[in-house]
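This is the structure I have questions about; it appears just below.
Only a portion of the chains appears, each positioned as in the full assembly.
Naming follows writing order (A and B), and every chain is counted from residue 1.
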Amino acid sequence: MNRDQQLAACCVAAGLDLHEALQIGGQYVPLLQHGQEIHISGQIPRVGSQVVVCGRVGESCSEAEACRAAHIACLRALVLLYQHLGSLERVARILRLNVYVQSAANYTRQSEVANAASALLYQLLGEAGVHVRTSVGVYQLPKNAAVELDMVAIAA
Amino acid sequence: MNRDQQLAACCVAAGLDLHEALQIGGQYVPLLQHGQEIHISGQIPRVGSQVVVCGRVGESCSEAEACRAAHIACLRALVLLYQHLGSLERVARILRLNVYVQSAANYTRQSEVANAASALLYQLLGEAGVHVRTSVGVYQLPKNAAVELDMVAIAA
(Lines give C-alpha, C1' and ligand atoms only; values in the text may rest on other atoms or scores of the structure.)
Protein backbone atom coordinates (compact mmCIF):
# COMPACT_ATOMS: atom_id res chain seq x y z
CA MET A 1 0.00 0.00 0.00
CA ASN A 2 1.21 3.52 -0.73
CA ARG A 3 0.90 6.31 1.81
CA ASP A 4 -2.55 7.42 0.65
CA GLN A 5 -3.96 3.90 0.72
CA GLN A 6 -2.62 3.46 4.25
CA LEU A 7 -4.12 6.81 5.28
CA ALA A 8 -7.49 5.77 3.84
CA ALA A 9 -7.37 2.50 5.79
CA CYS A 10 -6.51 4.32 9.03
CA CYS A 11 -9.35 6.78 8.46
CA VAL A 12 -11.87 3.99 7.97
CA ALA A 13 -10.67 2.34 11.18
CA ALA A 14 -11.02 5.61 13.12
CA GLY A 15 -14.35 6.61 11.59
CA LEU A 16 -12.87 9.63 9.79
CA ASP A 17 -13.87 10.61 6.27
CA LEU A 18 -10.79 11.25 4.13
CA HIS A 19 -12.65 13.59 1.79
CA GLU A 20 -14.92 15.49 4.15
CA ALA A 21 -13.97 19.01 5.13
CA LEU A 22 -12.76 18.79 8.72
CA GLN A 23 -14.64 20.93 11.19
CA ILE A 24 -12.65 23.41 13.22
CA GLY A 25 -13.67 25.60 16.08
CA GLY A 26 -12.90 29.26 15.41
CA GLN A 27 -12.02 32.16 13.14
CA TYR A 28 -8.90 30.68 11.60
CA VAL A 29 -7.87 28.07 9.07
CA PRO A 30 -6.74 24.49 9.67
CA LEU A 31 -3.68 24.73 7.41
CA LEU A 32 -1.45 27.35 5.81
CA GLN A 33 1.52 26.91 3.51
CA HIS A 34 4.31 29.49 3.29
CA GLY A 35 7.07 28.49 0.92
CA GLN A 36 7.59 24.80 1.55
CA GLU A 37 6.50 25.06 5.19
CA ILE A 38 3.00 23.88 6.00
CA HIS A 39 1.61 24.87 9.40
CA ILE A 40 -1.31 22.94 10.86
CA SER A 41 -3.68 24.20 13.55
CA GLY A 42 -4.10 22.37 16.85
CA GLN A 43 -6.04 19.14 16.28
CA ILE A 44 -8.14 17.39 18.88
CA PRO A 45 -9.61 13.86 18.59
CA ARG A 46 -12.76 14.97 16.82
CA VAL A 47 -14.66 12.53 14.60
CA GLY A 48 -17.44 14.29 12.72
CA SER A 49 -18.84 16.83 15.19
CA GLN A 50 -17.87 14.82 18.27
CA VAL A 51 -14.73 14.93 20.42
CA VAL A 52 -14.35 11.20 21.03
CA VAL A 53 -11.70 11.12 23.78
CA CYS A 54 -12.25 13.58 26.63
CA GLY A 55 -10.98 13.89 30.17
CA ARG A 56 -7.81 14.17 32.17
CA VAL A 57 -5.19 11.52 31.43
CA GLY A 58 -4.27 9.56 34.56
CA GLU A 59 -7.63 10.36 36.15
CA SER A 60 -10.81 10.28 34.03
CA CYS A 61 -9.02 9.09 30.88
CA SER A 62 -6.73 6.05 30.63
CA GLU A 63 -3.34 6.12 28.95
CA ALA A 64 -4.63 3.73 26.28
CA GLU A 65 -7.49 6.11 25.51
CA ALA A 66 -5.07 9.04 25.44
CA CYS A 67 -2.95 7.18 22.89
CA ARG A 68 -6.09 6.69 20.80
CA ALA A 69 -6.72 10.44 21.11
CA ALA A 70 -3.21 11.23 19.89
CA HIS A 71 -3.65 8.78 17.01
CA ILE A 72 -6.92 10.36 15.87
CA ALA A 73 -5.66 13.93 16.23
CA CYS A 74 -2.58 13.03 14.22
CA LEU A 75 -4.72 11.32 11.60
CA ARG A 76 -6.72 14.53 11.25
CA ALA A 77 -3.51 16.45 10.63
CA LEU A 78 -2.54 13.91 7.96
CA VAL A 79 -5.97 14.19 6.33
CA LEU A 80 -5.46 17.96 6.17
CA LEU A 81 -2.08 17.45 4.52
CA TYR A 82 -3.60 14.95 2.09
CA GLN A 83 -6.44 17.30 1.18
CA HIS A 84 -4.06 20.23 0.73
CA LEU A 85 -1.35 18.44 -1.25
CA GLY A 86 -3.53 15.93 -3.10
CA SER A 87 -1.36 13.07 -1.82
CA LEU A 88 0.80 12.28 1.18
CA GLU A 89 3.49 11.35 -1.34
CA ARG A 90 4.12 15.09 -1.56
CA VAL A 91 5.12 15.35 2.11
CA ALA A 92 8.89 15.69 2.18
CA ARG A 93 9.11 15.78 5.95
CA ILE A 94 7.25 16.28 9.19
CA LEU A 95 9.49 18.93 10.74
CA ARG A 96 7.94 19.47 14.17
CA LEU A 97 5.20 17.94 16.31
CA ASN A 98 3.87 19.60 19.49
CA VAL A 99 1.73 17.43 21.75
CA TYR A 100 -0.38 18.79 24.61
CA VAL A 101 -1.76 16.20 27.03
CA GLN A 102 -4.53 17.17 29.48
CA SER A 103 -2.94 15.59 32.52
CA ALA A 104 -3.69 14.60 36.08
CA ALA A 105 -1.47 16.22 38.73
CA ASN A 106 0.85 13.23 38.99
CA TYR A 107 0.72 11.95 35.42
CA THR A 108 4.19 12.19 33.86
CA ARG A 109 3.98 9.88 30.84
CA GLN A 110 3.18 12.56 28.25
CA SER A 111 5.97 11.16 26.04
CA GLU A 112 4.26 7.78 25.93
CA VAL A 113 1.03 9.41 24.73
CA ALA A 114 2.90 11.46 22.15
CA ASN A 115 4.52 8.24 20.90
CA ALA A 116 1.15 7.17 19.49
CA ALA A 117 1.27 10.15 17.13
CA SER A 118 4.96 9.70 16.34
CA ALA A 119 4.37 6.02 15.55
CA LEU A 120 1.58 6.85 13.12
CA LEU A 121 3.74 9.40 11.33
CA TYR A 122 6.49 6.83 10.92
CA GLN A 123 4.06 4.11 9.87
CA LEU A 124 2.57 6.21 7.07
CA LEU A 125 5.53 8.32 5.99
CA GLY A 126 8.62 6.30 6.88
CA GLU A 127 11.78 8.44 7.23
CA ALA A 128 9.80 11.49 6.08
CA GLY A 129 7.70 11.08 9.23
CA VAL A 130 10.60 11.28 11.69
CA HIS A 131 10.32 14.65 13.39
CA VAL A 132 11.39 16.92 16.21
CA ARG A 133 8.94 16.87 19.10
CA THR A 134 7.85 18.64 22.27
CA SER A 135 5.26 17.15 24.59
CA VAL A 136 3.89 18.79 27.71
CA GLY A 137 1.09 18.19 30.19
CA VAL A 138 -1.45 21.01 30.27
CA TYR A 139 -4.28 21.81 32.66
CA GLN A 140 -7.15 22.07 30.22
CA LEU A 141 -7.78 21.68 26.51
CA PRO A 142 -10.58 23.01 24.32
CA LYS A 143 -13.79 20.92 24.51
CA ASN A 144 -12.21 18.89 27.35
CA ALA A 145 -10.17 16.97 24.75
CA ALA A 146 -7.62 14.58 26.26
CA VAL A 147 -4.95 15.49 23.71
CA GLU A 148 -4.22 18.31 21.28
CA LEU A 149 -1.38 18.42 18.78
CA ASP A 150 -0.11 20.65 16.02
CA MET A 151 2.68 20.25 13.48
CA VAL A 152 4.83 21.81 10.80
CA ALA A 153 5.39 19.79 7.62
CA ILE A 154 7.63 20.40 4.62
CA ALA A 155 6.16 20.02 1.13
CA ALA A 156 8.21 18.21 -1.52
CA MET B 1 -9.51 53.65 7.58
CA ASN B 2 -6.34 51.84 6.57
CA ARG B 3 -4.77 49.19 8.80
CA ASP B 4 -2.55 51.63 10.67
CA GLN B 5 -5.41 54.02 11.40
CA GLN B 6 -7.48 51.14 12.72
CA LEU B 7 -4.55 49.97 14.85
CA ALA B 8 -4.15 53.48 16.27
CA ALA B 9 -7.86 53.60 17.15
CA CYS B 10 -7.70 50.20 18.86
CA CYS B 11 -4.63 51.30 20.84
CA VAL B 12 -6.37 54.42 22.08
CA ALA B 13 -9.37 52.34 23.17
CA ALA B 14 -7.13 49.90 25.04
CA GLY B 15 -4.89 52.55 26.58
CA LEU B 16 -1.82 51.43 24.63
CA ASP B 17 0.66 53.88 23.11
CA LEU B 18 1.38 52.98 19.49
CA HIS B 19 4.80 54.60 19.55
CA GLU B 20 6.07 53.71 23.01
CA ALA B 21 8.64 50.93 23.32
CA LEU B 22 6.75 47.99 24.81
CA GLN B 23 8.11 46.66 28.08
CA ILE B 24 9.05 43.01 28.20
CA GLY B 25 10.09 40.88 31.10
CA GLY B 26 13.46 39.23 30.46
CA GLN B 27 16.74 38.85 28.63
CA TYR B 28 15.34 38.49 25.13
CA VAL B 29 13.77 40.59 22.39
CA PRO B 30 10.09 41.06 21.58
CA LEU B 31 10.50 40.45 17.85
CA LEU B 32 12.98 38.91 15.42
CA GLN B 33 12.81 38.66 11.66
CA HIS B 34 14.56 35.90 9.71
CA GLY B 35 13.98 36.07 5.99
CA GLN B 36 10.32 36.98 5.65
CA GLU B 37 9.38 35.24 8.89
CA ILE B 38 8.79 37.47 11.89
CA HIS B 39 8.66 35.77 15.28
CA ILE B 40 7.02 37.54 18.20
CA SER B 41 7.62 36.79 21.88
CA GLY B 42 4.80 35.77 24.19
CA GLN B 43 2.59 38.80 24.90
CA ILE B 44 0.47 39.25 27.99
CA PRO B 45 -2.23 41.92 28.51
CA ARG B 46 0.16 44.55 29.77
CA VAL B 47 -0.72 48.23 29.44
CA GLY B 48 2.22 50.41 30.42
CA SER B 49 3.83 48.63 33.36
CA GLN B 50 0.62 46.94 34.50
CA VAL B 51 -0.84 43.54 33.64
CA VAL B 52 -4.48 44.55 33.36
CA VAL B 53 -6.23 41.15 33.24
CA CYS B 54 -5.04 38.62 35.80
CA GLY B 55 -6.42 35.42 37.27
CA ARG B 56 -7.67 32.02 36.28
CA VAL B 57 -10.34 31.99 33.59
CA GLY B 58 -13.52 30.28 34.76
CA GLU B 59 -12.67 31.06 38.36
CA SER B 60 -11.21 34.45 39.33
CA CYS B 61 -11.45 35.84 35.77
CA SER B 62 -14.56 35.88 33.60
CA GLU B 63 -14.59 34.76 29.97
CA ALA B 64 -15.40 38.32 28.89
CA GLU B 65 -12.34 39.60 30.77
CA ALA B 66 -10.23 36.81 29.23
CA CYS B 67 -11.36 37.89 25.78
CA ARG B 68 -10.27 41.42 26.65
CA ALA B 69 -6.91 39.98 27.72
CA ALA B 70 -6.53 38.18 24.38
CA HIS B 71 -7.49 41.36 22.54
CA ILE B 72 -4.89 43.47 24.36
CA ALA B 73 -2.12 40.87 24.05
CA CYS B 74 -2.84 40.59 20.33
CA LEU B 75 -2.87 44.36 19.99
CA ARG B 76 0.59 44.45 21.57
CA ALA B 77 1.82 41.96 18.99
CA LEU B 78 0.39 44.13 16.23
CA VAL B 79 2.05 47.22 17.71
CA LEU B 80 5.36 45.35 17.62
CA LEU B 81 4.79 44.47 13.97
CA TYR B 82 3.85 48.08 13.22
CA GLN B 83 6.94 49.44 14.95
CA HIS B 84 9.20 46.91 13.19
CA LEU B 85 7.77 47.24 9.68
CA GLY B 86 6.75 50.90 9.81
CA SER B 87 3.21 49.96 8.77
CA LEU B 88 0.83 47.04 9.09
CA GLU B 89 0.39 47.34 5.30
CA ARG B 90 3.67 45.45 5.10
CA VAL B 91 2.24 42.35 6.84
CA ALA B 92 1.65 39.75 4.13
CA ARG B 93 0.20 37.19 6.50
CA ILE B 94 -0.19 36.09 10.08
CA LEU B 95 1.05 32.52 9.74
CA ARG B 96 0.54 31.09 13.21
CA LEU B 97 -1.04 32.16 16.51
CA ASN B 98 -0.51 30.26 19.78
CA VAL B 99 -2.84 31.14 22.64
CA TYR B 100 -2.29 30.07 26.25
CA VAL B 101 -5.22 30.55 28.61
CA GLN B 102 -4.70 30.33 32.38
CA SER B 103 -7.65 28.08 33.07
CA ALA B 104 -9.76 26.72 35.90
CA ALA B 105 -9.85 22.92 36.19
CA ASN B 106 -13.15 22.59 34.33
CA TYR B 107 -12.86 25.50 31.91
CA THR B 108 -12.81 24.19 28.35
CA ARG B 109 -13.65 27.26 26.23
CA GLN B 110 -10.06 28.24 25.39
CA SER B 111 -11.06 28.48 21.71
CA GLU B 112 -13.66 31.11 22.53
CA VAL B 113 -11.01 33.21 24.30
CA ALA B 114 -8.60 32.77 21.40
CA ASN B 115 -11.33 33.95 19.03
CA ALA B 116 -10.98 37.44 20.48
CA ALA B 117 -7.42 37.56 19.13
CA SER B 118 -8.35 35.91 15.83
CA ALA B 119 -11.18 38.40 15.35
CA LEU B 120 -8.86 41.37 15.90
CA LEU B 121 -6.37 40.00 13.36
CA TYR B 122 -9.13 39.64 10.79
CA GLN B 123 -10.59 43.05 11.59
CA LEU B 124 -7.29 44.85 11.06
CA LEU B 125 -5.65 42.72 8.37
CA GLY B 126 -8.50 41.07 6.48
CA GLU B 127 -7.45 37.92 4.61
CA ALA B 128 -3.83 38.55 5.61
CA GLY B 129 -4.92 38.07 9.22
CA VAL B 130 -6.38 34.59 8.73
CA HIS B 131 -3.99 32.19 10.44
CA VAL B 132 -3.30 28.74 11.76
CA ARG B 133 -3.93 28.48 15.49
CA THR B 134 -3.35 26.38 18.58
CA SER B 135 -5.00 27.22 21.90
CA VAL B 136 -4.45 25.38 25.16
CA GLY B 137 -5.33 25.84 28.81
CA VAL B 138 -2.27 26.18 31.04
CA TYR B 139 -1.84 26.12 34.79
CA GLN B 140 -0.02 29.37 35.33
CA LEU B 141 1.22 32.29 33.27
CA PRO B 142 3.92 34.85 34.03
CA LYS B 143 2.69 37.70 36.30
CA ASN B 144 -0.59 35.79 36.82
CA ALA B 145 -1.75 36.99 33.37
CA ALA B 146 -5.05 35.47 32.25
CA VAL B 147 -3.84 35.00 28.66
CA GLU B 148 -0.53 34.84 26.82
CA LEU B 149 -0.09 34.57 23.06
CA ASP B 150 2.69 34.52 20.52
CA MET B 151 2.71 34.53 16.73
CA VAL B 152 4.65 34.17 13.53
CA ALA B 153 3.98 36.72 10.77
CA ILE B 154 5.19 36.95 7.19
CA ALA B 155 6.56 40.25 5.92
CA ALA B 156 5.52 41.42 2.44
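In this text, a residue touches a chain if its C-beta (ideal position, glycine included) is under 8 Å from a C-beta of that chain, and two chains touch if they have at least 3 such contacts.
Small disclaimer: the values here were computed from a predicted structure and weren't measured.
Visitor: With 2 copies present in place, identify the total for the complete complex.
Guide: 3
Just so we're on the same page, only the chains that are shown with their structure count from here on.
Visitor: Can you check how far apart chain A and chain B are, centre to centre, with Cα atoms defining each centre and the answer in Å?
Guide: Each chain's C-alpha centroid was found; their separation is 26 Å.
Visitor: Sort out for me which residues of chain B touch chain A in the complex.
Guide: Touching chain A from chain B are residues 36-37, 93, 95-97, 101, 103-112, 114-115, 118-119, 122, 130-139, 152, 154.
Visitor: In the complex of these two chains, what residues of chain A are touching chain B?
Guide: Where chain A meets chain B, its residues are 25-32, 34, 39-42, 98, 100, 138-144, 148, 150.
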